[in-house]
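My questions all concern the structure below.
Note that this complex is displayed minus one protein chain, with the remaining chains in position.
Think of it as A and B in the order they're written, each chain with its own count starting at 1.
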Amino acid sequence: MSNLTFNPVMQSPLHHFNLKTKQQHVDGSKGVWANEMPLLGYISLRGNAQNALFTKAAKKALGFALPILPCSLISTSWGCIYLLSPDEWLLVCDRELRTELQQKLEAALVGIHSQVIDNSGGFTTVFVQGKNASDVLHHCTVYDLNALTIGKVVGTTFGKTSVFLHQHNNGYKVIFRRSFADYIWRYLERSALPYDFGIANLGSS
Amino acid sequence: MSSRVIHKHSRVDFSKPLSFTFDGKIYQGFAGDTLASALLANGVKTIARSFKYGRPRGIVGAWAEEPNALVQVDVGARTTPDLKATQVELYDGLVAARTSGWPSLAFDLKSLGGRFSRFMPAGFYYKTFKWPNKFWPIYENIIRRAAGYGKSPIEPDTETYDHKHHHVDVLVVGGGANGLLSALLAARSGLKVLLVDDQSELGGYLLSMPNVTIGNLYARDWVAKIITELSNSPNVTLLERTTAFALHDMNMIQAVELVQDHLPHHERKPEQRRERMHRIRAKQVILATGAFERPLVFGNNDLPGIMTVSALTTYFNRYGVSCGKNAIILTSNDLAYQGVADLAEGGMNITLIDTRANINPLWAARFAKLGVTIYPGYGIDQALGSNAVTGAKLVKLDSIKMSASINCDIIASSGGLSPTVHLFCHDGGRPQWKDNVLAFVVSATGRANAGIYCVGAVTGVFGLQESLSATCETITEMLAALNKKVESDDLSFNTDEINCSPAHAIFRIPTTAKAFVDFQNDVAVTDVELAVRENYRSIEHIKRYTALGFGTDQGKLSNVNGFAIAAEMLGKTIPEVGTTTYRPAYTPVSFGALAGAHVGDTFEPRRYTAIQAAHNSRNASYETVGQWMRPWYFPKPVEDIHAAVNRECLAARNNVGILDASTLGKIDIRGKDVREFLNRIYTNAWNQLAPGKCRYGLMLNEAGMVMDDGVTACISDTHFLMTTTTGGAAGVMSWLEKWHQTEWPELEVYMTSVTDHWTTAALVGPKSREVLAKLCSDIDLSKDAFKFMDWRDGTVAGVPARVFRISFSGELAYEINVDASYGHYVWEELLKAGAEFGITPYGTETMHVLRAEKGFIIVGQETDGSVTPFDLDMAWAVSMKKPYSFIGKRSLARSDTARTDRKQLVGLLTDDPNFVLKEGAQLINSDNITPPVPMLGHVTSSYYSAFLGRSIAMGFVIDGIKRRSDEGNNIVYAWADGKAVKVKIASSVFFDAEGARHDV
Partner (left out) sequence: MFVINCPHCNEPREEEEFHYEGEAFIARPAEPETQTDAEWGDYLFMKKNPKGWHWEMWGHSAGCRKLFVVKRNTANHAIDGAWTLTEARAAYDAEMAKI
């Protein structure tokens, strides 16, 4: 039985739209550009922000202090930390860094009431940019994007479901659960139609 | 085209002729026309037949107040019924038709009824068609057909719609003089301003008043100057053709924009919307919604050729259309005078009938110069003419003495202005009657604390100069509250208006002829009289009895006259009678605009698993479970659902099947108190479950009723993984959080949803171990090493996996969980590995049959929120000994839940093994179905079991558990489709009660 050899293949939640084959160099020709940032690493972290043991241990493992202000995020050398709730964070990094990050956290948090979960299969991210990016998102979400300053992340609605949103490179990142990916992408495409919608090549994110 | 007046003020572009079709005839109009102005220019007078009596009707208004001119615009997929011709912008190639007057406009069958109209008073339908009950559908059909409103499109709309959310400092509703001024002042202070106006051009009534000057500028130049400044302000957005139709709590305004319905078909872009709904959250709302002129009520006032003075003036000044040569103007106020002067200057012969005995001398002098004949203190008893107005019979009001008749081809009347108070009142505000202006008005700053300000005619200030000054004051106050200063030094509000003398409080002129209050609903003065005579006292009741103010115009012209006439008959004042309630929508809104982008594949979120593409490639039929799209069955060519399900069931029982179970909710729960937490949430006990083991759990709500179930695994003493039903996942997650956050914050647990992270493939059947063994070398799969209700970590097809040996079918089975990124890959590997065993993918239907054969319940199918674990015969899943009184426990002992003769879940078997009972069939005690028949319960699940070679069913029966083992009393009848079928109550476990099949 030890002679089993496999070549596992990963698919991102928006795999079936073949975005890679449709992507274009970003220029001024379209009002809105978007694409999926596929197969990132996502780690859910729960803990008590008032517990210094917890925050210190997390800082030691992550190299950065957890953001604790409402709706805040920080960028780190390895990715991003989003505060989703007073006792809940989402860490987003390259997929290759995920296991190490998770193990470091788990090791640092032994004996401290907390929860560390690999949720990488369960999320994806789409970036939206271009001169009409906020117009398009105002068709999709009830949140006032003028209030979405740099360094802020909000959980809000998107069509009839919900997402996390923050500013990113003169545009926005939209983070959401895998099973809603098809709906969210179609809703985004439909909403962007009047502004002319392009699939951006990934380098432009 | 003889009635066109080409003058410099007209907003119509006479260099751009357009052709359009109305009722099959081709006409010509010009860019800038509405359908109504173009029809009037072409001499089309009769445009509708009335609702109840089939009387000919013409255009009365010039905008949203129009009650008669309802038209069907466009054909096929784009057709829209009941648009007001007064609001339809003309474009080249427009096709429109009447909506009323079946079978033809010129001859309406109901006009025969008109002769007998004394037999059709208010309440006629209620009284006449009430009995017998069963004939109502027939009556309704005929009445609706005769009523002759337009036709809904029957083809799918080819155009698209959407919604847009706005968050602004200031929303100005209305782009007339006062709305523009408000927007300008707000914009100058740096606030983010949005102005919406429902017309194609900003300016409001100033577009109909070209000869008025404001600060030495002609009205149109004043408008143009403000628009230029607003357009150049980056903090201002102007939305034309956008009707604010609702004002909700905390200044949420809904507005619908007609994006390209005014364009000829070839200019409409497929990527642009037809309509867009704007949802505007505004810190301050400025209502500059203006007013509509209401007509006076007199005899035969519904004849085509009778309109309001403001409409007649608007058609003349704005659209360059002269609606007649010899006009009779009937007025009770000075507000109509400027229009009269413009018309007379433009060459119309005018007879002015003023209900007041004294005419303002400044105006009298001006009218004398213009050759206007004046009858002071007179009214119109009735209009003359049969299909169009040809004259009027005058009456001297102080003596009620009939006077001579005068010939004319148009009559226009003015009873004063009715402010457009609708939005102010949508969220509970009420208008106040003001005697000095004879109108229900709203207060400029009365709701300033809610951020609602009102300016212009809506506040009852009707003079232009006076209203502009008042607007400036109101906006200054608004800005002061925001610590901002108004910049208005460069603005002059001086106009050349002649001051108004008081208006006459008159709403109708008594007459023996038929006098209509509400044209659209054919409500006459006599109908209001009748309602009062029949003792209706509340105006809301009078409205409903007579239909006053209903319909697509919502009584914009008729309401105040109706209230006043009711007040007169009730012997009350108008404010004592009050108004009816103003509700959204202000004007009709299309379903398309309401739906927005929530159509087609984005109608509702459709959730897919990572294996979706694999299911598509195997021809899955889908069913929705919650928001999930789950494979229902996988038909091979020529198979129907029954054949496919039979094949899938036999494969799982005899060889191996595979099910996508990824949709089950999965919640990761961690902390030192996790066992206690589960003890409280579930009915059963969790203290003894060892790491590596799983257990089935039943969740109750606090009323003791089953709300969810699933298998929960112990990962470690402080770490459990809960699974929930597919449809219940989000609800259970909130449920756990709710109890933790509100009642048990001291319990150290965190829970996080991992539903989306895992792909779950259930490998089911006697060959499942052999299949898994081909892909998994690091888990000992042998019977004793990996027991039923155990889980193990390992790799499957080279991917880290968590494998549960659990079974929802009674077969040997493994649920394989992998990171969803690998889900599709692992699924295909499992199918490849299983090919030699005939592995068969199956869907939810086969899953249902397999579990029913074993008597396993499905929450939501066997349960409906009124079912306890004992009703389900699942006492084994309830631990009454746990120290903490788990959720729902106390309720199980309530007198009603504790009864032993409740409806209980049992198996049901028909005599005929091929007869499949209908789910939902009522269970009764005998085959006598003559009512009344006592209902004992119903069938919850029913299938044909290919494996057992017979039909099986489950259902609830009163006292079913006792009757199941009572040979003499175990027969009931299932009643469906008019037939009662004999059924034997049996065990719901239809085979392998000892569980031998999974214990291998």
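Here are a few things to note about the model shown:
Everything that follows uses one rule, which is that a contact is a pair of C-beta atoms (placed from the backbone, for glycine too) under 8 Å apart; a residue touches a chain by one contact, two chains touch by 3 or more.
A quick note: this is a predicted structure, and the numbers were derived from the prediction, not measured.
Only one residue in the set A:T55, A:T76, A:S134 or A:S162 touches the chain that does not appear here, and it is A:S162. In the complete assembly, the contact with the undisplayed chain comes from B:M252, out of B:A31, B:L217, B:M252 or B:M789.
Residue in contact with the omitted chain (choice from B:H541, B:K636, B:R894 or B:K979): B:R894. In the complete complex, the residue from B:K738, B:K787 or B:K979 that touches the missing chain is B:K738.
In the full complex, chain A touches the hidden chain at residues 70-71, 84-86, 88, 142-143, 147, 154-157, 162.
In the full complex, chain B makes contact with the omitted chain through residues 248-250, 252, 281, 427-428, 702-703, 734, 737-738, 741-743, 745, 885, 889-891, 893-895.
We adopt the following convention: only the chains that are shown with their structure count from here on.
Residues 1-2, 4-13, 15-16, 39, 44, 46-47, 87-88, 113-115, 117-123, 135, 138-139, 141-142, 144, 146-147, 159-161, 177-183, 186-187, 190-191, 193-194, 196 of chain A touch chain B in their complex. Within the complex, the chain B residues that touch chain A are 160, 162-167, 271-273, 279, 281, 597-598, 601-602, 604-610, 612-613, 628, 668, 670-672, 748, 750-759, 773-775, 777, 797-799, 818-826, 829.
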